[in-house]
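This is the structure I want to talk about, given as structure tokens.
Yeah, one chain of the complex is gone here, protein chain that is, but the others are all in their spots.
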Amino acid sequence: MTMLDYVLLFMMAGFSVFAAVRRSLLQCAFGLAVVSILLTIMMFRFNAPLAAVFELSVCAGLITVIFVYAISLSRVHTQEEEQQADHERKLRYGVLPYIIVAAGLVIYFLQAPLIFTAPPSQAVNDVREVLWNQRLFDIIGLLLVIMAGVFGVVVLFKEKDANE
Amino acid sequence: MTTLLILVPLIGLILVNLPFKNARRTTFWYAVMLSLMQAYIVLTSDKIIWEGHFDPIEEYFKFNLKADNLTLVMLLSIGIVAFCALMVAKHMIKDEGDLANFSNLIIIILAGMNGVVMTTDVFTLYIFLEITAVTSFIMIAFFRDKDALEGSFKYIVLSAVATVLLLASIALVFMVSGGTSFEAINRAVHANNENLILTAALALFTAGLLIKGGLVPFHGWLPDAYSSAPAPASVILAGIVTKTTGIYSLIRIVNNVFGFSGSIKNILLFVGIITIFVGALAALGQKDFKRMLAYSSISQVGYIVISLGTGTELGLIGAMFHLFNHSIFKAQLFVNSAAVEKQAGTRDLDKMGGFSKKMPFTGLTSLIACLSTAGIPPLAGFWSKLIIIVALWNSGHPVFAGAAVLASVITLGYFLVLQRKAFFGKLAEGYEQLCEAEFGLILPAIILTLITVAVGLLFPLLSNNTLIPMSHIF
Partner (left out) sequence: MSKDAASLFWLYNTFVILVFLCGIYLVAVTKNLIKVLIGLELLTKAATLLIIVAGYSTGHIATAQALIINLIVVEVVVIAVAAGVVLSIRKKYGSLNVKNISNLKG
């Protein structure tokens, strides 16, 4: 563990809080993207480059695009609503940073005993082989999930409302 | 065989969506054929083909699927309920394109649930749970009316939270066991007795599955999702989806992977009994046909969980038997509600009355399903509830057994309210022109009623030939 680990972790917690408490939806989405990027760096440091690339391109990239698209289609409130909302926000989100800091301290010093007989280390250490030889069925599942997503987009974004 | 139940729907799904002429029209019939074939194969096949020997496809791909008796029961119910949902869809969805899309979704959810019941790996279980869940979100929001979208969104939020709990649990067991297959985890559980991490993992997994199954206190999404969904979607959701994703997985995980411990038994017993009562009491006060059924569904799922909570062999048989019965008669009640909704144009119980005179088949079949749910002999529901109560008594929980009997009386109460308001008595005003639904909508109700009656009457035969051998899986 080096200094960098701590910096990354604290930044991650910080940007999670940022994503939670900011008012502007765009800033929230930005906070989420930064959390993704930090996660990517951690994956590289953990020697998991393929997962890191996926995380970077799909989570930091594609999902942010989806969010920005959704945000751009939904429009802002009036001035009064904003002022009203501002007041409520302070009450609702003001406590979150304190909760996070307190919970962090409590959990860190709790140090539950992690005792178990560790499994033997992995024989195959290539993710491609693992994916193809051991997790082939998951890939079939992914095909089905993607099909479901395609039909979801077809159904949910269909322009049938013209006659309404 | 096991592999084919996933691959055939997947490949067919791709084929029927190729831009051929008339391809879209075949989708519905392809889905019907798939569901019927599945039920037929399970009923007629020899046990040997499920064991994966002599199966070239299985040998080649090494999917590690497994089909024991519990799985076969689930596969059968999935086939039957999917068929009924398709029949309802045919009559409730007019537009041809919509029907094709809906059939596609049914094919995906069929394959997804087949994967859930056959897999032997927790991570694969997660993927297939998500397939099923995503498809259900889309089905609920299919027509994009206000209530349906809201119900769908609630389901998305709670399901996503449940998923994260499952993933956290998978990460923990992966750390301890070094793999995610049931076998590896089971080995790790035996090697590390009463380990803190494994206990946490089990707690997280159970909590996630309780949310997915709609158990109290996590039941908030369920009535909204069921009652706002389009009729065919609520048939398949209430009939089989939540039972597969929530309850079947729970039985699998607790029984085959982690094993029973004292605390998990107590948790299941308490959650079960609370669920039974909250569901039943809430059902008493409902004015909406489908909402009442939804709360009744919550209550019946409580019976399954409480039976599982005994941890005995008899309890597991009871849980499994009630799971099958419940998916049959709940699917049927939702088919009836679809028929009523289509013919009368309302779901408000206060506006209905005397529909039995005009819709004799719907009235009769729903009466039988209600009686079966309430546990009136000699229908199927009576036997499964009897097994559950005996199991509770034998395992030293007489209080729970008594409470289960009491709740059964409440069940009868709210179903009599339902019958009296909707089907008995004087015909409500404005429904003089009401007539019976088309044959296609009655057919699934009749099939399901026949199953309920037949299972009930043939129970002595079944108990020796089917139910007792089932216990060998445990």
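For the reader, a short list of remarks on this structure follows.
A and B are the chain letters, set down in written order, and residue numbers restart from 1 in every chain.
As a convention for this text, a residue touches a chain if its C-beta (ideal position, glycine included) is under 8 Å from a C-beta of that chain, and two chains touch if they have at least 3 such contacts.
These figures come from a predicted structure and were not determined experimentally.
Interchain touches from the omitted chain, evaluated on the whole complex, reach A, B.
Looking at B:83, B:102, B:123 or B:303, the residue that reaches the missing chain in the full complex is B:123. Residues of chain A in touch with the missing chain: 1, 5, 9, 12-13, 16-17, 19-20, 25, 28-29, 32, 35-36, 39, 42-43, 46-48, 50-51, 54-55, 58-59, 62-63, 66-67, 69-71, 73-74, 92-93, 96, 99-100, 103-104, 107-108, 111-112, 114-116, 118-119, 121-122, 124-127, 129-131, 134-135, 138-139, 141-142, 145-146, 148-149, 152-153, 156-157, 161.
Although one chain is not displayed, chain B still touches it through residues 123, 126-127, 130, 133-134, 137-138, 141, 144-147, 149-154, 156-157, 160-161, 163-164, 167-168, 170-172, 174-175, 178-180, 220-221, 223-224, 227-228.
The rule is simple: only the chains that are shown with their structure count from here on.
Each chain gets a centre from the mean of its Cα atoms; for chain A and chain B, those two points are 31 Å apart. Listed in rising order, the residues of chain B touching chain A in the complex are 6-7, 10, 13-14, 61-65, 101, 104-105, 108, 111-112, 115, 119, 121, 123-124, 127-128, 130-131, 134-135, 137-138, 141-142, 144, 176-179, 184, 188, 191-192, 195-198. Those residues of chain A that touch chain B in the shared complex are 112-120, 122, 133, 135-138, 140-145, 147-149, 151-152, 154-156, 161.
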